[in-house]
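Heads up: the structure comes next, in structure tokens.
The complex appears here minus one protein chain, its other protein chains still in place.
Order as written gives the chain letters A and B; numbering starts at 1 within each chain.
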Amino acid sequence: MSAREDILNRIGAALRDAPAVPDIPRNYRRVSAMTAEQRLEQLVDRLVDYKASVFVVPAAEAAGKLAELLAGTASVVVPHGLPQEWLSALPPAGTDDAGSPAVAVDSPQRRLTVAELDAVDAVVTAAAVAVSETGTIMLDGSPSQGRRIISLVPDRHVCVLRAADIVEVLPEAVARLEATAPQTWISGPSATSDIELERVEGVHGPRTLDVLILQ
Amino acid sequence: MSGTFLGMPALPAYGHGNLNATEPFPKAAHRELGNAQLRANLGHATHTIRDKRLKVVAELPDWEDMRDSGSAIKNATMAQLPALLEQFEANFTARGGTIHWARDAQEANEIVTSLVRATGETEVVKVKSMATQEIGLNEYLEDQGIAAFETDLAELIVQLDHDKPSHILVPAIHKNRSQIREIFLREMEDVDPALTDEPARLAEAARRHLRKKFLTAKVAVSGANFGLADTGTLTVVESEGNGRMCLTLPDTLITVMGIEKLLPSWSDLEVFMQLLPRSSTGERMNPYTSLWTGVTPGDGPQNVHLVLLDNGRTAALADEMGRTALNCIRCSACMNVCPVYERTGGHAYGSTYPGPIGAILSPLMTGIKSEKNNSLPYASSLCGACFDACPVKINIPEILVHLRGEDVDSRRATIKVPTQMDLMMKGAEWAFSDGAHLGLLEKGLPLGRLAAGRDKVIKKLPGLAGKWTRSRDLPAPPGQSFRQWWARDHKAPDGVVPGTGTTNGTGTGSPTESEGGQA
């Protein structure tokens, strides 16, 4: 008998008393009771609590703010589907403008190697959705967010989030995500509580998380 | 049961591996209690985490609703486990993942070894996983010439110190910062000799130490927090990014997951990803959660395996009174609030699973007669703090009592000479099964009073009761029992006016006139 058959048989025998399948109560909050304003405020509060830096600007100022945030950064990687206009205030690639970063684009045609990513200072991605109550930003691997590896290896992650994509509670975000997409849920920079259960930020994942919220 | 004939599984099929107390709990506890440093470390850590958990749980108006949902979802999972496993398998496989089934620890270790061998590699990086701890995978791989590197900070500390984990969430909870610094200085080849004991500096040292390992690793081994049946999705919940490194960078990913870790549906994650972080680290959300479904072309490992592990889980499932122990999501809230764990630490339990949940899960998975696991269900004062803290409402005290019953029954069946405890219980059965019997015994109270002497306290008792008087006095018994007083002296009240002090003094006013007070 295969292990599979054996285990399934064991389970069948263990459940010989045929326990009832209970109805699942779902009385927890599944939709937001907050205004968009309140959600934004709550998200900022949570992210700051996690020691992320948060910047809220009108959507029209996205490119300018990004250029400001990336000034002094030597190199940046972006996913191929990142909205072009967000990078429009950066000097075009090839110009040797001191203080503006070299931008590498990670795409299905040209995937950066681990070593290349390790040499990059920062990554800029979009986000799929964010949960204000828990301060969580979800990436789902779509072209504006890229492969999981690009938002992991560089030491600084600049994440651009549209205010319209902020929900209050986790069930709202889960409903918007595609389960089978490769996902990373991010709540602040990497951290550990392994030493005396005190939280300290900055371990293996990006040690700096900047969140740019576009209104 | 001896159902070895064809087609019928031999039940219960108990688990093996690191699931046993190897010495009786009281003996191990006695040793650990003597370690003042350990007690100080544990006291500090458990109190820190308790306060954090209470704070974030109090934030949610629907915490109890979520616990009700979590509990029901897990009960529903267990009731439909075969169908959900098959559904999960179909979905995970359809997306390019490969599923393996392991009856026990040995089989799981063999499967992982052969998968690593097939890659030609001799090193693996590991994400913290209780399942691989349970089956002793690292030791097995080492015997096979494969080096396993733990990457979670606490696991790294334990591995570098050649120690054993003592907590399921924070395996190095028994070490304080200066001890961790010493371990790093002693065991990390590339460490900065000026390393301080500041947690941020220690975390940075771990980052430097493991960075190259992550970037060059070809094979990773992980556990999983949840498997979602209706989509075939796996989940790893973590903080440091070591999980993301292992789950994303290598070509080959081998995950070992207990069969009970399933949830029926993707949307059930909305409940458990609220329950788990708040219960375990006391955070609103853990820094990183990774989700993958089989293989994603061009993103992450392309050679993806899952080992579904029984190793005694079906034995636990077969116990109708104990099966809800399988609902455990390994948050560790129960051990963080447990007054026994707080004082003994995790090593006293022997098993990979310490604390209140370990005291039920270990004997359920191995059978009550395995090694010294029959001592684990007694490692509790039944105070109930664990039940209150459990995010999926496992009634741990009730299962502890059930397993004590299993232990008593199993010893009854094999041991012919009754223990002192057996005799005491037998005697108490007679005394307490009839008011007249108790009344008769109470006639002897003055004798106890005599024994107590002028100090009216008993400082030393013989036999089993001597364990009481090791650190406590016993008051002298009263001159007469309540029963005797009621029969002889109690008179019906005659209209006492409350608070006016005009009691008639004949039995209703004051309970204090004769001796025998609270002691």
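Points worth noting:
Keep in mind that, in the parts below, a contact is a pair of C-beta atoms (placed from the backbone, for glycine too) under 8 Å apart; a residue touches a chain by one contact, two chains touch by 3 or more.
Convention: contacts and distances are computed from a predicted model.
Hidden chain, UniProt protein name from the list "Cobalt ECF transporter T component CbiQ", "D-alanyl carrier protein", "(Fe-S)-binding protein" or "Dehydrogenase": "(Fe-S)-binding protein".
Touch, as defined at the top, links the missing chain to these shown chains in the whole complex: B. The hidden chain makes contact, of the residues B:Ala40, B:Ala83, B:Ala118 or B:Met425, with B:Met425. Checked against the hidden chain, the listed residues B:Glu283, B:Asp310 or B:Asp407 yield one contact partner: B:Asp407. Residues of subunit B in touch with the missing chain: 25-26, 29-30, 33, 339-340, 343-344, 377-385, 387-388, 398, 401, 403-409, 421, 425-426, 428-429, 431-438, 441-442, 445, 455-457, 459, 464-465, 467-468, 470-478, 480-483, 485-486, 490, 492-493, 496, 498-501, 503, 505, 508-512, 515-519.
Keep in mind that, in the parts below, only the chains that are shown with their structure count from here on.
Averaging Cα coordinates per chain places subunit A and subunit B 32 Å apart.
Subunit B meets subunit A in the complex at residues 7-9, 11-13, 41, 44-45, 48-49, 52, 61-62, 65-66, 68-69, 72-73, 75-76, 78-82, 85-86, 95, 100-103, 107, 151-154, 157, 170, 172-173, 176-177, 180, 199-200, 202-204, 206-207, 210-211, 214-216, 228, 230-233, 239-242, 244-245, 247-249, 259, 266-267, 269-271, 273-274, 277, 281, 283-294, 296, 298-300, 308, 310, 314-315, 317-318, 320, 323. Of all residues in subunit A, only 2-4, 6-17, 19-30, 46, 50, 108, 111, 114-115, 118, 131, 133-136, 141, 147-149, 152-153, 170-171, 174-175, 179-206 touch subunit B in the complex they form.
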